[in-house]
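Only a single protein chain was left out; the remaining protein chains are all shown in position.
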Amino acid sequence: MEEKIIKAADVRQEKGLMLNVENLSISFGGLKAVENFHMQIKKHELYGLIGPNGAGKTTVFNLLTGVYKPDTGSILLDGENITGKHTIDINHAGIARTFQNIRLFGNLSVLDNVKAGLHAHYVYGTVSGIFRTPKFYKMERAMNEKAMEILKVFDLDEAASYKASQLPYGRQRKLEIARALATEPKLLLLDEPAAGMNPQETQELMDTIRFVRDSFDMTILLIEHDMKLVSGICEELTVLNFGQVLCSGATKEVLNNPEVIKAYLGD
Amino acid sequence: MSSFLTYLINGISLGSVYAIIALGYTMVYGIAKMLNFAHGDVIMVGGYTVFVVCSTMGMPPLVGILAAVIVCTVLGVTIERIAYKPLREASSLSVLITAIGVSYFLQNAALIIFGADTKSFQSVIHVPSLSLMGGQVTVSGETLVTILSCAVILLALTTFINRTKTGQAMLAVSEDKGAATLMGINVNRTIAVTFAIGSALAAIAGVLLCSSYPVLSSTTGAMPGIKAFTAAVFGGIGSIPGALIGGIAMGVIENLSKAYISSQLSDAIVFSVLIIVLLVRPTGLLGKQIQEKV
Partner (left out) sequence: MKIKNKTFRQNAITYAMVLLFYLICQGLIMSGNMSSLMKGLMVPICYYVILAVSLNLVVGISGELSLGHAGFMCIGAYSSAIFAVCVDGKIPEMAELLLALVIGAAVTAVFGFLIGIPVLRLRGDYLAIVTLAFGEIIKNVVNAVYVGVDENGLHFSMKDSLSLGLSENGIEIINGAQGISGLPRTATFTTGIILVFITLFIVLNLVNSRQGRAIMAIRDNRIAAESIGLSVSKYKMMAFVISAALAGVAGVLYSHNLSTLQATSKNFGYNQSIMILVFVVLGGIGNIRGSVIAAFILTILPEKLRFLSDYRMLIYAIVLITMMLFNSAPKAIAWRKSIKERFFSGKKAEAGKEAQ
């Protein structure tokens, strides 16, 4: 384990890591939800965070995105310290996420959900918006084009005018990814993207995730229970158990680690 | 000093009335998760009932009070059955507007039955006043009875909730309606009981209020209702001790600011204190802090 960390430190100096988390802890009341968590993700990597239910995976996501403030530890995103920052600033710094229990803007159209994600990149003032200046029309047109382009990746362009809450479950998950992508993040966090999908949908999703990583030059960290998906697309893994890192490394090695198998199947 | 004491005691008395009304608000909010805007008007109905039974029909005070409690209890349960129960699963805003409709209804019904002129209410409390500090401070019988009633009601209510099966059911429903149903608790019945208790308390509050401030009109209950609601929020809505603390605090602040600052501005001061409290503790003094799960 120690050797692994040292190696990672070397990498950081050479190539620069997208995400470097060290010594991260948080407790609720007396319960240590996450303790001494560490993780290094290289640029352009597809990284998986796995572990049994209740291991603290979503809590890690909440710490990374500023929903919770860590008690100890540091989070560096592309060299920038984002520890303890507000969710909004962390998004501006370059992390976007999806949620385990889907959180869409249910009353807005599919298109508007993505356009809300484009908010920070296509700017015009309130006065422009109310008085419909040429800038308003120019920006809105550009936003529509960009949003449709993103929706196309997820096969949602046909459904652009639907209300987000009218979409079936699987497509809602896709829309969440599209919305997160619209904020042009450096690092995309996906919380159980395949939950509730059938095998065929999962297969499609795997292709989409790979496509997103390659064509948007994205680094992706995902939480997933579907081992087919994890072993199919993740290059590196970290396994979390009882709030602590059990092991991390290349996907194949980690999945064959007897400790990991024990944690998943019990004794 | 002695005048301060008088203001303080009168403030506690007024606060006791607020507390009794606030208990009704807080219980209904805790269990049905709704702001029952018509609660204040039930107080007015209680006042008119005593007025009719005692002043018009000449019955003894105790009969009047009993009649008020019965009328208000029946009224409360009926309102819940007709206006609120069908909206159990609807948005809280629709329930709020319906409650406002009920409030308009009660006020205007009273206006039609009793006319627009204010009635002078004959106090139904015949307890001698108490002299303190060698006659410097006089506490009226109404004040004494009000404070005592509040204490008794609070004790009885706490015992009821902690010791009886229905009381425990109320706690369970306020915690989680769905789980309570699965545990075999009759949620509809529990909510009806809560409205019954809240309305009975409103009746008593009406009697006490009208005995201390002996004018009665169709809007008698509106402002005390709003202030008691404020008191419930102040103390942390859903919390029974919170309603007591909030009520007394509101009453004392109101009376003292009337006496020492400005009678014109006393309401503004009361509401300002509420705002300050909520800024420091966003869910009131004893309210539960709720965090959304991500």
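For the reader, a short list of remarks on this structure follows.
By written order: A and B. Residues from 1 in each chain.
What we mean here is this: a contact is a pair of C-beta atoms (placed from the backbone, for glycine too) under 8 Å apart; a residue touches a chain by one contact, two chains touch by 3 or more.
It should be emphasised that the depicted structure is a prediction, and the values quoted were computed from it without experimental measurement.
Across the complete structure, the visible chains that the omitted chain touches are A, B.
One of A:I75, A:A182 or A:M197 touches the chain omitted from the figure, and that residue is A:A182. For the options B:I12, B:I43, B:V102 or B:I185, the residue in contact with the chain missing from this view is B:V102. Looking at subunit B, the residues touching the absent chain are 29, 35, 37, 83, 86-87, 89-94, 96-98, 100-102, 104-105, 107-109, 111-112, 226, 229-230, 233, 237, 262, 264-265, 267-268, 271-272, 274-275, 278-279, 282-284, 292, 294.
Against the chain not displayed here, subunit A makes contact via residues 65, 67, 86-88, 91-92, 96-97, 99, 103-109, 111-113, 115-117, 119-120, 122-124, 126, 129-132, 136, 139-140, 143-144, 160-161, 179-180, 182-183.
Keep this in mind: only the chains that are shown with their structure count from here on.
Separating the CA-averaged centres of subunit A and subunit B is a span of 50 Å. Taken in their complex, subunit B has these residues touching subunit A: 294.
Remark: subunit A residues 58, 62, 67, 99 touch subunit B in the complex.
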